[in-house]
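One protein chain omitted, others in place.
Then we have chain A:
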Amino acid sequence: MDDKSRNHQRPSKRQRSPSHESKSGERHKLRKRSPLKQQEESEFSFLDYKRNLNKIITYSSDSNTVVNSLDDFWVFVKKYEMTLKKAGKPIIDNECDHNELNDIGIPINFSKHHCINFMSKMKYMESVYDEREKKKLDKKMFDSFLNIVSIYLDFKNKEKFEKLKKLRKAQSELPVTKYRDEIVAAVQNEKVVIVAGDTGCGKSTQVPQYLHVAGFQNIACTQPRRIACVSLSKRVAFEMLTQFETKVGYQIRFEKSKTADTKICFITEGLLLRQMSSENLPNYDVIILDEIHERHLMGDFLLGILKCLIHTRNDIKLVLMSATINIKLFEDYFSKESAVVIQVPGRLFPIELRYKPILIEDKPTRDDRLDPQPYVQIMQLIDSKYPSAERGDLLIFMSGVQEITTICDAAQQYAEKTKKWIILPLHSGLSLTEQDKVFDYPPEGVRKCIVSTNIAETSVTIDGIRFVVDSGKVKEMSYDSSTKMQRLKEFWISKASADQRKGRAGRTGPGVCYRIYSEEQYSDMEAFSTPEVSRVPLASLLLLMSSLGVNDVRRFPFIDTPPGEAIEDALLELKQHGALTSNEKLTALGKALASLPVDVSLAKALVVAAASLPAHKLDSALALAAALGIRSIYTTRAHRDFECENSRKPDESDHGDPVTLLSLYCAWLREKSRGGGRAWCKRRGLEEQRLYELTKLAAQLNTLLQDNNLKEAPEPETMSSAERALRHGQMKQLKDMRRQYKQKAAEESKRRKRLKVDSWEIIDDKDEDNTVDIRDIEFRMTNDASRIRALINGSSTNSGRDLIMLKLVLCRALYPQVAVADEYNHCKSVSEQLFHTWSKPFVFLHPTSIFGKNPRLLQLTDADVQTDEPFGYKSRQPLSSKHQILCYLSLLETTKPYIVNSMRMPAAQTLLLLAHSIDTNIGFTRLVCDSWLLLEFPYPESGLNLLMKAVKLRQRWEDLINRRLQDANPNKSVESELKKSNQTKTSYEELQYELSCDISSYINSDIYYTIKRCLPGDLKVMYVGPDEVHPTIDPNPFEQGFECRPHEKKGGVYVTDNIVFNCVVDTDWSYKSYEETYSLPWTCPDCELSVCLSPLERLQHKEFTCSSRMEKKDVQKKPIRENKPNTKEFECETCKVTLYLTPVEILKHKKACK
């Protein structure tokens, strides 16, 4: 049949000639057709007229289904013509048009076109020819074509209709659907409703819709994870048929899709909390807290806040949604508010439970390594017991990433042998594309083996799991508030967790759960997991509480009250930071810190930076705080792969990890400005996603600083018209790329990808390099070339002074998180380098840190040590001007306690500037910092001079920060207004400049001293004690007007809030040195007065009586600089003057100077 038709098709195509045209033109008039014409008609195809018909379609209609999918339409036409041909029907139909209707208006003669509701209104045009421009399409043929268009429209409509029906059917089959009326009625009538149902019951997607349909207008629904906010809002918008509107939106850390039209908003717990301060709370009529069983810190706190809120706000309904875990706890917590509980049973199939399916020896293997064999054996067991034709994947729960890798490696070997498995790791450290792989389909006869952390317990739901293997372990962070150390430790899971894990096997059909542990072990497990509030740092939370108006955090109605010491330690930390006053009232600083969504210490770094750094250098602090505030930018490969380590070398900074982060970030920005990024990151073992996050967080922090008046808004950038045009073009191109990407992604998401059995990793690598990177597009949309340049300039710390200031800003914020080297480090190996912090002695350098890899950077060389000691001075500690301490971000205990993210600082200079308490002997030769580190300055006056400089700098710095905070929260009293008008203030820029010059010369001071850690035994004999009476010091050279008072325990007197004078006992050498100083006449360097004075008296002379004092002040006046934000320090080569000028002014100056 096929052969035949082809046989007479071929010649006929060649036969086409002008003569046919005229005949076909007449054809519609003819009733009878010659055999030749019939044959010709069977050859006819509208496809031959495609080009001209397309023109008509696109000209004549503004927009519709056919225009939108021309290609698809022609595929349809082709198929349709084929079907007609097969059925032996003509393509140009000649059904007569006359419609004779019966008594109820139904045409008597059947026409298939009557079955189509659609009509197309395209107009016939005379000029339609086939591809060779030979045959004309007549009106009748055109009408036939329109009929096909109508059939196509009808076909498409049915497709979409079926899609809608399928969606509605799926919704109606969700377990929660049966409870719709009950839930709606409960929310309408009660204040608090608890909906308990397991994942998959549909509560997260349906309940917000139910409430919206029931008339609620502003629904907030919290999620613990950002990702869930985005995906839920997309899903719910789709189900509400509003995916192209903003009725359903989301709001997460860096982005929101919420508009004024938004009725349902998915929001992270943290963001909703920040809205809770009364002036910020949007007009929600329902607040839904989802996944409250996860017991995250923010979720728990929200529960408490809302519990209080609904007593004052009658217009807000509270809906709590949880898995069926510990519902009693929530019910009891809201018993006063008489919460109604609605339980939605999940869809769970029977699960066969087997303990210890493989005989495992209980004795630990060598060096405590995890033995993957039992897990591989279970895979073998599944292979032997269940035919591979029966589908069903395997989910293995392990405690952490390392364990997952171990299992994956062993399982991969087994999989390579059998070709029956695809091994996929799953943990939150993976990129989203990597995580998404667990949802793809394996080929026929192959099972997925997903090795996961507890992320797959409740947060990620994977369909098709039939087998679950539970290791019974989880790695969890705990926190010791007294040492401020986090511990990552492996624990047995709770019964609730074990049951959740088991339940994953029965979601799509009957399943099997293998528990590696024994039934006794199960019965020994805790009923529920420890909530986060009992195992994380609380300082940020308590600060947030305080800023939200919680007066006594100790009496806050937590669902689980955190340990008392943890609260006390966190409050102490906040007081040390100056965020709370001694009676726990929020300070101006505290208010500023609470507004920044990063850790308290990083927030403090930003506030300090906003006061201390010039505007154009603030970017460096923003980038630094953001870099430390996000997850690690390093991939797991970064520290294992020699190539990665090597290619990062040029950008590493021997100042420490934070500076290295900043330097890598700048290098990445430079790479971005050249158009690259992804490959660059890969080569260095960096996660580019994190660098995008860093950029976004820095920008967000910048905005928050501006919003809180801690930073002036920058002048709008001036672009030339050419630049503007260029940027406009770029933006257009980027937007196009983004649109294309989104379309492609939408198409791709429709069909889940099929996994390949072999080497999935390599295939993926190729894919990633070729595809468009949406994050890159978005990065380029928000950061044009000049912005990137500004970021690089702002973030890099080329000059020594910038770097010193930046390091000190961070150090000031982190203090007292400093560590001092053990005195025997010089004779120990790299991995044994010991350090001591104030709260925690004996900690190690993290092996991946800059100093962990190169601890020599922290040690004194022989040349650094002064061997020619002053007469009479003896010490076991080396005398040097090069002692260093480490300032660190955090302590983390894994196998050992480690210092994480550290930075080296000159010891004495840093301590004297930042220590909370400094105790000194009478001669200022022995200084004890924070009752912990003893500094000895054997050269006369050297300790005194350094301390004096530190005191003055500390005051100036403090004043600058306070001024910034005061300007941010102007006190509108008449008094302060008067004050303001009376004094013309020196500009920030000037103060910042002078401070940075003086600080950098102070930090570089070359002074010899020893440093020693004081042990409790040392401290017992360190102080004079309160028995001896000390005269007050008047006048007080340290702080004019400060009233000296004795220290109750140590003895001596306070000369500033931080310094206690004359409380440290003298040793032989220091006493002798003091005597000597006193007995020799001293000559004032400024006024040539020569007289015997004690060190303190000398100070008093210099500060109060020296005749040169008045003159000095005048000399110090510096030329007034303009304070435009884009000024730079510029040293003119011609006139050798250092000026502060904008780039334009620099050019002007250069011209003038010639």
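Operating definition for what follows: a contact is a pair of C-beta atoms (placed from the backbone, for glycine too) under 8 Å apart; a residue touches a chain by one contact, two chains touch by 3 or more; residues count from 1.
The rule is short, and it goes like this: contacts and distances are computed from a predicted model.
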From "Cysteine-rich DPF motif domain-containing protein 1", "Bardet-Biedl syndrome 1 protein homolog", "Multifunctional methyltransferase subunit TRM112-like protein" or "CMP/dCMP-type deaminase domain-containing protein", the hidden chain's UniProt protein name: "Cysteine-rich DPF motif domain-containing protein 1"
Residue among A:A87, A:I104, A:C827 or A:A863 that touches the chain left out of view: A:I104
Touch criterion as defined above, residue of A:M119, A:M477 or A:C997 at the omitted chain: A:M119
Option from A:V77, A:L153, A:L589 or A:M1022 whose C-beta touches the chain left out: A:L153
Residues of chain A in contact with the chain not shown: 60-65, 67-68, 102-110, 112, 114-122, 153, 157-158, 160-161, 163-165, 168, 241-245
